[in-house]
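Shown here: the complex without one of its protein chains, the others still in place.
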Amino acid sequence: MSQALRHARYVVTENPVTLAAFALFSGFVLLAVVGPWVAPFDPLLSDTARALQPPTWRHWLGTDQIGRDILSRILVATRLDLVIALAAVAISFGLGSLAGACAGFFGGWTDRIVTRVVDTIMAFPLFVLAMGIVAALGNTLANVVIATAIINLPFYARMARAEAHVRRAAGFVEAARLAGNGPGRVLVMHVFPNCLPPMMVQASLNLGWAILNAAGLSFIGLGVRPPTPEWGIMVAEGAAFIVSGEWWIALFPGLTLMLAVFCFNLLGDGLRDLIDPRGRT
Amino acid sequence: MVLARLAGRRLALAVPALAGVVVVTFLLNRALPGDPAAFFAGPAATQQAIHEIRVKLGLDRTLPEQFLLYVRDLARGDLGKSLTTGQPVIADLLTRLPASLELTLCGLALALAVALPLGVLAAVRPGSWIDHAARVTTTAGVSLPIFFTGLLLVYVFYYLLGWAPAPLGRLDAFSSPPVARTGFYLADSLLARDSALFRAALRQLVLPALTLGLFAMAPIARMTRAAMLGVLGSDFVRTARAMGLAPRTVLLTYALRNALLPVVTLLGMVFSFLLGANVLVEKVFAWPGIGSYALEALIASDYAPVQGFVLMMASIYVVLNLTIDVLYGLIDARVRIEA
Amino acid sequence: MRHWLATLALVLLAVPGAVSAQTRTETLLVVTESGPNSMDIHGVGANRPSYQASWNLYDRLLTYGVKTLPDGSRMYDYSVLKPELAESWQVAADGASVTFKLRRDAKFHDGAPVTARDVKWSFDRAVTVGGFPTFQMKAGSLENPDQFEVVDDYTFRVKFVRKDKLTMPDVAVPVPVVINSTLAKKSATASDPWAMEWLKNNDAGGGAYKLESWKPGQETIYVRFDDWKSGPLPKIKRVLVREVPSAGNRRALLERGDADISFDLPPKDFAEMGKAGKVAVVSHPVENAFAYVGMNVKNPPFSNPKVRLAVASALPYDKIFSAAVFGRGVLLQGNPIASLTFGHDLVPTPFKTDLSKTKALMAEAGFPGGFATTLSFDQGFATTNEPAAVLVQESLAQIGIRTTIQKIPGANWRNMLLKKEMPIFLNAFGGWLNYPEYFFFWNFHGQNAVFNTSSYQNPEMDKLIDAARFESDRAKYTELVRGFAKLMVADVPRIPLYQPLLDVAMQKNVKGYQYWFHRQLDYRQIAKE
Partner (left out) sequence: MSEPPLLSVEDLSVEFKTRDGVVRVLESVSFDVRRGETVGIVGESGSGKSVTAFSILGILASAARVTGGRALFAGVDLLTASERERNRYRGRELSMVFQNPRTALNPIRPVGKQIADLLLRHGNVPRASVRDRVLELLARVQIPDPVRRYHAYPFELSGGMCQRVMIALAVAGAPRLLIADEPTTGLDVTTQGEILDLLDGLTAQSRMATVVITHDLALVAERCDRIVVMHAGHVVESARARELFTTPRHPYTARLIAATPRPRAKLGELLPIPGSVPDLRAALPPCRYRSRCDRAQSACDQAPLPTTRVAPDHVVACRFPR
C-alpha cells in the first residue's frame, strides 16, 4: 500500500496544477456543505430599492435585477450545482458501466442490444437530445439531471464494454470462474474493479461537463426553475445585462462556474497521471 | 477498392443506429408538451378551430398510424413542412446547413491551429512551464459556458473595442451573399474571386469560430499531448534520432504523423459535439444555422423541423465517422491493407 | 503558419468597404428578435411580425388619420378614417350599407390594375379562411361573402348585417387587405382555393413596398414600389429587417450606429438608452392593453372572491413596476380600463399593497393557514414576467399562499390558456379597436372566448357589455361602461398591473416614426436625413 501512497504523493507534489485542483475541489465540497450558513443574505430576499447595484461593502458581488444578493446566491447555489454534477455523473457512471460491463462480459444478445442503444444515443446531437428530454418532461431539477446523465452514458458504456471484453479472457477471470464463482460475482468482484481506473478519469471530466450542460439549458429557458439560485441560470439571466453595463450579474457566477469546471478537468488530468502508467514520467 | 469495402461495412453498422434515432425522435417529439395545433390556431381560436387544424396536421390519428405516415414520407425524402417558417423542412435544412458546417469547420480549424502545436510543445517538454500553461489555458477555454464566452467576446471585441464586426450573422447588412455554389460563403466568394466579400465573410466568422474553437481546444490539446508522449518514447523515434535525422523531421514527419492517428479519431467526436454546441453560438451571433432552427422549432413544439434536424445530424455523424475511417486509412496503411 | 495569422490580423483591422452615403440614407436597417412566418395575414398561425410584412406589402381600402401628441411624437388617430385604396366612400341613406369608390390609377406590384373584383375576392377570403382573420372581421360584423358586392370595376359595396359602430374602423385594420386575385388564382388548386400555400411565400399586393427577398428566420428585404398611388411616395427605398435573437447584441448594434431602428428590446434597455441620449427613444402607451395577474374563478381556491381580494391587496405593484418594467408603462393597480381608452377615469386605482386586511380576508375565506398553488407565465415574455413572478411569489408567501413558479414555452402557453385550468398566472392582452366594450367583449363576456382566461361568466356583466356595444347615446354608453368596469373591480377575476409602453429606439437621423395599434413599424412615414 505504501508504494501506491508514495506514488500518489509523487504525482500530487510533482504536479502543482493537480495539487491546486485537489485543494479547489475540497473547497467547493466544503462550500456545498456549509454554503447556506455562510451566505450573508437570504438568497431569495428581493430588495428592489437596491436592485442592480455594483459590488459594494454591503453586497460584495453586487445585486441582481430585483435586488437579491449575488454573493449569497452563488454560495447557496454551490450545493445545487454539485448535486446536479455528481447525480448526473453517478447515474451515467453507474448505469453506463454496468450495461457496458455486462455487454462486454456476457456478449451475445446483451452486447448487441447495449451497443445498439449506445450507438443511437451517440448518433444524436448531444445537446439537442438534452433539450428534447427537458422540453418533453418539463424543466424540473430531476429532468435536467436525467438529460445530462443520458448524454454521458455512452462514454462509460463503451469504455466498460471494451475493458470487460479484454478482461474476460484474462487469466484471473478464468481462475475466478473455475473457483466456482457465478458469472455475476465474477463480473462485480473481478472484472468491474479493473474497469474503474480509466472511468474515474472520464467521470471527473464529465462533472464539469454536466454543469456546463445545465447552464446551456438555462440559457434557452429550459434550466432550473426560478427562483432557485443556480450558477448556470444566473449566468443566463445576467447575459442580458452585459451590454447595458451591469457586468457583475453574469460575471461572478460565470467565474465561479468556470473555476468549478476548471477544477474538475484538472482533477481528471491528475487522476489520469495517478492511474495511467504511460503518464508516469 | 479496399476503402469502399470499409465504408460499406461502416454504413451497414450505421443503419440500425439511424433507425433507432428515427424512432426515438418521433416518440420524443410526440411527448413535447406544446400542442402545435393550438399554437397555430392563433390567439382567437376556439376549440373547434383547433380541432380543424389538428386534423389538417394529421395529429388526430393514433400514434402508430402517425409513425407509419412519417416513415412513408421519410422514404419519399419528404421531411414534412415547418410550421414556424412555412417552408418544407428539407429546403430549410439545406439552405441553413452550410452556415452551420462552415462555422463548425472554421471553429475546428482554429482549435486545431492552436491546440495541435500546444499539444506537441507540451509533449516535447513534459512538466515544463509550457506543459502546465498549455493545460491551464485550454482547460480554461472549455470551462466557460459557450454562450457566455460568445457574449463576452461580442461585448469586448465589438461593443467596447469595435475591432470585430457587428454580430449580424454571416454577412454585414450591406453586402449580399455570393452566388451559392457550395453554400460556404468563404468558398463561394473565392470561386467568384470577390476578395472584398471574402474578407467581409471572414470578419463575420472570426468571433463565432473563436467561441466554438475555444470549446474544442482542450480535448484536442490533451489528446495530442498524450499521443505525442507515447510516440516520442517509441522505438522508431529512437531509431530516427539514432540515425541523426534533422530534429524537425523526427518531430513532425516521424512523431507527429503517428500521433495524429488518435487525434483524428477524436476529431470525429469533437466535430459532432461542436455541431451540437452550435445551437447556443448561433443564438448569440444571429447565425442562420440549423441549430437555432431546431431550437426555435423545439420551443414551438413544431415536430417536423426537430425530426428533420436530428435525422440530418445523425446522417452527418455517420458520414463523419466514414470520413474519419478513410482519413485514418490514408495516414496508417495498416488499416488500409488489413481491411 | 505565421503567414496565415498575418492575413487574419490584416483582415480584422481593415475598415469595412464604405457603402456610398447616398444609399445609406435611403436604406433602413431594422433589427428584431424574431421575424415573420408568413407573408399572408390570412395564413394559418401567422405571427405578429407577419402583420408588419402584410401591412407594408398590401393596401387596404381605408386607413386611419394621424395626430401629433404634445411631446411631438405622432400616432394614428382611431377617430378619423382616411382614404387609401378607396378614394371616397358613402354610407347609404338607410344606413344599411357603404359604397367605396376605388382609385382608378392604382396598380398591383406586377402592374395589373386594382379592381373591385380583387377587393371582393380578398374580403370573401378573409371571412371564410377561419381562425384569427375571420374572428377579427366578425368583430366588425363583417361576416359573410353576400355582404360584399362588386357594383362596377371601381365601385365596391358592403351591406351591413347590423348597425355596429365597429364595422367602419374594422375595414382599416390589417386583416381586410386587397390581394391581386388574378395572380393569386393562378396558384389556387381544388384543395387550396384561396392559394394559401402560394401566398404564404409570395407577394401579391399593391402596397407601398414590394418583397425583394425573404429568408425565414434570417432576414426580410422590402424595396419601394415606385408606382404606388394610394398615398405620398415613401422616402425609404430599401428596408432590411434582420433577426438578431440576442437582445444584448441588438442594443449594441443600435448604440454603435450599425442598426437604424429596433422596437422589441427589454424595458431596462429602453429606460437607459432614453436617459443616455445617444439614441432617440420614442414611447407610447399601448392602447387598450394591460399586463395582469389572472385567477381561475371556476375552481377553488381562487373561485372564492375573498381570496381574490386578498391577492389584490397583497400584490407588490410598485416593486413590479420599478424592478420588472423599469417604469416603462402606466401603473393601473386594478383599473380595468387602460389610459387613452374611453372610461379609464371611471374607476381610479382601486387597489394598493396593504397587507393589514389580507389576513382577515384569508381567514374569512376559510384558508387561515393559506394553501399551495402554481404561478405560471409565458416563457416568451420571461424578460419582464420572470422578475415580476418572483416578486408576486414573495408577496403571496407573506399571506400564506405558497407558489411554485412554472415557466411555460410559447407553443404550450396558448394550449394552457385554452384549457382554463391554471389557478393563477401572469398574462397580457391588447385589443386593436380602442373601445372598452371591445376589450370586455373578448375578456369578460360569458361566451368564454380564449382571452377570457379566468373563465369568468356573469350574466349581469354580459347584459352590460352587449348593451354598450350597440348603444349610440353618449350618456347611457358612459353609464354602461362605468357599470361593467365597477363590476369587474368588485368580482376581480383578474388584477390589471400596468399598461405597457411601445418603446421604439432609433438613430437620431431617423424621422417620421408613427405609433400604430398593431404595434408594428409602418415604413411609409419613415425618412432618414
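Each chain gets a letter, A, B and C, in the order it is written, and its residues are counted from 1.
Here, a residue touches a chain if its C-beta (ideal position, glycine included) is under 8 Å from a C-beta of that chain, and two chains touch if they have at least 3 such contacts.
Bear in mind the structure is a predicted one, so any value in this text is a computation, not a measurement.
Per the touch definition above, the residue from B:110, B:168, B:240 or B:266 contacting the chain not shown is B:240.
The omitted chain makes contact with subunit B at the following residues, 126, 233-236, 238-247, 249, 253-254, 257-258, 331-334, 337.
Just so it is clear, only the chains that are shown with their structure count from here on.
In summary, the chains found to touch both subunit A and subunit B are C. The greatest centre-to-centre distance from subunit A, using averaged C-alpha positions, is reached by C.
Set side by side, the interfaces A-C and B-C show unequal numbers of C-beta pairs in contact, with more at B-C.
As a whole-number value, the distance joining the C-alpha centres of subunit B and subunit C reads 39 Å. Shared interface positions of subunit B, i.e. residues touching 2 or more other chains, are given as 32-33, 151, 155, 159, 283, 299, 301.
Shared interface positions of subunit A, i.e. residues touching 2 or more other chains, are given as 135, 221, 239, 242-243.
Interface residues of subunit B, counted against subunit A in their complex, comprise 13-14, 16-18, 20-21, 24-25, 28-29, 31-33, 126-127, 132, 135-136, 139-140, 142-148, 151-152, 155, 159, 218, 222, 226, 229-230, 233, 272-273, 275-277, 279-280, 283, 291, 294-295, 298-299, 301, 306, 309-310, 313-314, 317-318.
Looking at the complex, you find that subunit A touches subunit C at residues 44-46, 48, 51, 65-67, 135, 139, 221, 225-227, 237, 239-245. Residues 32-36, 38-47, 49-50, 52-53, 56, 83-87, 92, 95-96, 113, 117, 151, 154-155, 158-159, 162-169, 172-175, 196, 199-200, 202-203, 206, 283-286, 288, 292-293, 296, 299-302 of subunit B are the ones that touch subunit C when the two sit in their complex.
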